[in-house]
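Excluded from the complex is one protein chain; the other protein chains are retained at their positions.
We just call them A and B in the order they show up, numbering each chain from 1.
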Amino acid sequence: MRKRDRTPKTYTRLTHPLVRDSRDELFRQASWEEALDRAARGLERNRGAFGMFSCARATNEMNFVAQKFARVVMGTNNVDSCNRTCHAPSVAGLSAAFGSGGGTSSYEEIEHTDVIVMWGSNARFAHPIFFQHVLRGIRNGARMYAVDPRRTSTAEWAESWLGLNVGTDIPMAHAIGREIIHAGLANETFIERATSGFEEYSKLVEPWTLSLAEKVTGVPAAAIRELAHAYARAERAQLCWTLGITEHHNGTDNVRALINLSLLTGHVGRYGAGLQPLRGQNNVQGGGDMGAIPNRLPGFQDILDPDTRLKFESAWDTVIQPHYGLNLTEMFEAMEEGSLKAVYCIGENPAQSEADSEQAIRRMRQLDFLVVQDIFLTKTAELADVVLPATAGWAETEGTTTNSERRVQRVRRAVAPPGEAREDIDIICELAARLGHEWKYADSEAVWNELRAVSPDHYGMTYERLEEHQGIQWPCPDTERLEPTYLHGRLWEPDPADRGRPAPFGLVQHDPPVDLTDERYPIRLTTGRRLDSYNTGVQSGSYASPLRRGEYIELCPEDAEKYGVVVGEEVRISSRRGAVVAPVWVDTALRPGLAFMTMHFPDEVDTNQLTIEANCPIAGTAEFKASAIRIEKLPVATIVR
Amino acid sequence: MDLHFGDSKPTDDERAAVDALLGPPESSWEGADRSDADLRWARGGRAARDRRDLLLPGLHAINDRVGWISDGALDYLCRRLTVPPAEAYGVATFYAMFSVKPRPATVLHVCTDLACAAAGASELCAGIESRLGPGSGVHVERSPCLGLCERAPAALAIRAGDPVRTAVSAPATVRDAVLAASAPDSAPEEPPAAMAVPQAGDPALTLLGRVGVVDPASLDDYRAHGGYTALRRAFDLGPAGVIREVTDSGLVGRGGAAFPTGRKWQATASQPDHPHYLVCNADESEPGTFKDRVLMEGDPYALVEAMTIAAYATGAHRGYLYLRGEYPRAIRRVQYAIDQARARGLLGDDVLGQGYVFDIEIRRGAGAYICGEETALFNSIEGYRGEPRSKPPFPVEKGLFGKPTVENNVETLVNVLPILTMGAPAYAAIGTGRSTGPKLFCVSGSVDRPGIYELPFGATLGEVLELAGVRPGLRAVLLGGAAGGFVRPDELGIPLTFEGTREAGTTLGSGVVMAFDGTVPLPRLLLRIAEFFRDESCGQCVPCRVGTVRQEEALRRIAERTGAAAADDIALLRDVGRAMRDASICGLGQTAWNAVESAIDRLGAYE
Partner (left out) sequence: MTVTPLGIPRRLLEFTLDGQEARVPEGSTILDACRAAGKDIPTLCEGDTLTPKNACRVCVVEVEGARTLVPACSRRAEPGMEVRTDTERARHSRRIVLELLASSVDLSTTPKVAGWIKEYEAKPDRFGPDAARLNEEPRVDNDLYVRDYDKCILCYKCVDACGDQWQNTFAISVAGRGFDARIAVEHDAPLTDSACVYCGNCVEVCPTGALSFKSEFDMRAAGTWDESAQTETTTVCAYCGVGCNLTLHVQDNEIVKVTSPHDNPVTHGNLCIKGRFGYQHVQNRG
């Protein structure tokens, strides 16, 4: 038995700019002048082959300036952030249905709803304070249903937990839809007035009988039927999802399949009835809202709309490319092809957070120039030519972020940053200046006011009002009024003219996970978060959590017995892409053939060597949730406690 | 709920005890073996969380089987009931009859309370402990009043097993008590309940008329002696008519608070919220009180019938009888009576063929005086710690499970039978104008014939004591139990009515009349009372939790002092006592200083 050192790798803050002449050399400290000059030169020579990785953890203001840097300074729409790896399908799905990518409800509403469906979401661990609102709802009498391959802590609160096969969400949703239609529980008034494509949808789901769904999903027909009836009969219902829905090769389709259920029952656009995707990072919502995505300008305004472009072109005195840029996934592919040669990466760690991380690293190594701006020397920063030390968005910077209920809230500087670290916006502006654009922002509020001027949804939110109301939800077009807490009330307007575009049903087909299980790789590996850790652990690794136990491969008791392995025994885990060694944990929440890992400890066990880079063609999100693996005993058993 | 369980596993015995109560587990999530179906679909939520009220019965089941509650057993029970282990632990440690530490299967509870103390309990206890040395397999517990005061000193042996065995030894000798503990099955049968009723057989008795006359097991015998005529009358009158009779009878609660029963029923009956519940408080724990035990042991069907009438009048379809855990014989007899009544259609879906639905469930207390407080009792039934709730809201509005609840004690309910059979005017003619009807007195201590006495309201203290054969050398009489007050031997003219005792500056309480000669010094008695309150305080509010400790400390300091030497501590007692009375949440803290105050002011203790 070997005692595993459970002190995780802790990262020390970057305090000075780092540069090097070639990737073979070690970094050396440099002055800001030198580092910025080098960065500017590196970007300049790659104009036309540039991509910006903006940051879902930084402020709205930083994201606004970053996308402006890409569009105005570099003349490209190639700007994206790691929301691609998690929630882009939610945005894509919601905007396809409703024209807007935000969750439609507010946290408070879930306290006053009748039925809550948590689909592919272990909010108890991943979004604990949101789950407190869910618990309030349950205490107020709501019935909660959980759809998740694992019986998670969240699922333990459910009236009914449906343990479906990984990647069979669409069959489940379609069967629920069919059952609702056949039971006469569809909200015909709403369908008729506010939706389109019902006939086609109805035909689409017709084959998905409960018994077929039972075969495909593994969940008893009676359980599916019960959920269908509970959801449809509720006067108000909330449908919440997280990465269990989005991190699939067809994540956007999954989202559409869920949205269909709300259209079928009229559970959207009303107080207490809506759709709630839970964001994984503090500013996933805001990053997109600020235009740090390849297809939207600030205020989630479509780049393809000429009037919108004109507005921005006159505001910024520039020309906006009239086409969508590359998303994160496409940018990585473009690196492979050689058409993307320089990247400005702010606060992201794709070397560890991307699916098939080996491949991501290899691609970044092919870049002509990589500048990384971060608070730590991450694995990604280690690949860079220039590393710029930044401030922590949430504790050392003034600005705002936007949460999962579209609430824009102030972040404030509480501590002084270490060494020479500088705020992101300052750094970007310095680079912009070196590339010919003298931007002057007195402070974050000045950035914000520039955004307000171009984004009607944010216009009413002055810093003063944000302070007064402890955050304001968008849309907020008026400086005097506040809008309802839910979106799309228009769908219920009696006058068709006020209703706007009907919400289309999404005609999506089941498509099983790309990485099929077979005799060689018989186990389905799915991934997720633990309560006390976060993403790649760069931030969360530093505090002494009594709950932290490091990375394990979690198996059900039956599989542990089948493979003859015990808790703590290290095993080799292989997928078609790579192999890692990790100790075994046994969890009764799993069932035979289903294993679980996190990506919190990549320096210990790099789980993303196993995951597959099979991307959603619409949103670009990879199928983190479904890999095929096998486990093998090591020749000499090593037991870790 | 996402509960956390440790690694401890239940033994087969513990699992069997819990399963015997709850049935086998339905899924692996509740503790069964894992099945394929479990791994695809789990039910939970509301239905799982709604079984919290089975926690106390579950703890009893384990404790009865094994004698204590292990980590593994508690975890298993929690898994079955979806109760967080920390909360269940808080509940288990609340009750004196449970132990979360290993102990022998047999526990011998030796009463050291007032009546037994006066009858030599401390020598008895010492004798038992020296006889039952270590390794005897018997755990000796010094107990508050066991409600066997007419046979003091008393001991109760409980041997865990399947089934649990109990034996009472009273009046106990060292030999008898040890025998009861070491061989409860062969211990002599307890004397019949009628032995506690010196007036038994007297045709003038109203409440005790059947005790010693009827076979307590026989429903037919009960009916041959007038049983179930009151219920038939109730159906004739209808609910409103019953309430009118009870209101006009002037019946007030016999538990001590003397609240008009008719008003309480009316208030519950008129609540729009449903369901309504009936709770009978048989958690008779006031030291010196044993009348409810005698009624339940001697005439159990009377209580069943009375509860049926009360429920009918107030619109309840479910009744809970919260019965003191230290009363095993009463539990057996009432349970048998309930089963018989149900078998004969006098409980169940169609009571007396009238289409009225009503049933009774017994819930056993587990050793907590505070659970006699009505809202603490509700919490106890619901599976929470038996801590009183703050009022308002009152139980008639939000009681058991948050629903309108009428709560009466045994004696109060049993009075409803003569009210309906004789009619309110005739009942109201008994007693005095403001205290109507017959009253039961629990007479113990320095008397020749201790027991329950039934007298019309209005008899004086002297008359009651004379009936019981008070012994010479009377030094003090405690009225109303530990929460009551002392009076002097020259105050025997006090009429034992609510108004009479109030005028005399004392209280009738639950009807305790305990006579003391000089055998035990008064300060020693006061200290025992203070210990009782310190032990029984639930700990919820500061005045009671700390105040009862400070009271005991002060009384211990002045146990041997008088006059100026005690003056400072008496001033301190008054200060603390006043705050306990004014600021405690419930009656326990509010009355914890009564007896001590009366001893100081009335008897001149410490002068």
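Criterion: a contact is a pair of C-beta atoms (placed from the backbone, for glycine too) under 8 Å apart; a residue touches a chain by one contact, two chains touch by 3 or more.
The model shown is predicted, which means the values in this text are computed figures rather than measured ones.
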Taking the entire complex into account, which one of B:L22, B:A61 or B:L74 touches the absent chain?
B:L74
Which of B:T11, B:S27, B:T93 or B:T519 touches the chain that is not shown?
B:T93
Contact partner of the left-out chain, one of A:T195, A:Q285, A:S574 or A:N615
A:Q285
Mind pulling the subunit B residues that touch the left-out chain?
1, 3-4, 6, 71, 74-75, 84-90, 93-94, 100, 368, 385, 390, 392, 534-543, 545-550, 553-554, 557, 572, 575-576, 578-579, 581-585, 590
Footprint left on subunit A by the chain that the document does not show:
10-13, 15, 57, 87, 107-108, 112, 126-130, 132, 135, 139, 235-236, 270-272, 278-285, 375-376, 392-396, 401-405, 407, 409-416, 418-419, 470-471, 484-486, 489, 492, 531-534, 538-547
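Everything that follows uses one rule, which is that only the chains that are shown with their structure count from here on.
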Subunit A to subunit B, mean C-alpha position gap in Å, rounds to 60
Write out the stretch or stretches of subunit B touching subunit A in their complex.
1-3, 28-29, 34, 37, 39-47
Footprint of subunit B on subunit A - complex, ascending:
124, 138, 143-144, 151, 153-163, 218-220, 223, 556-558, 588, 591-592
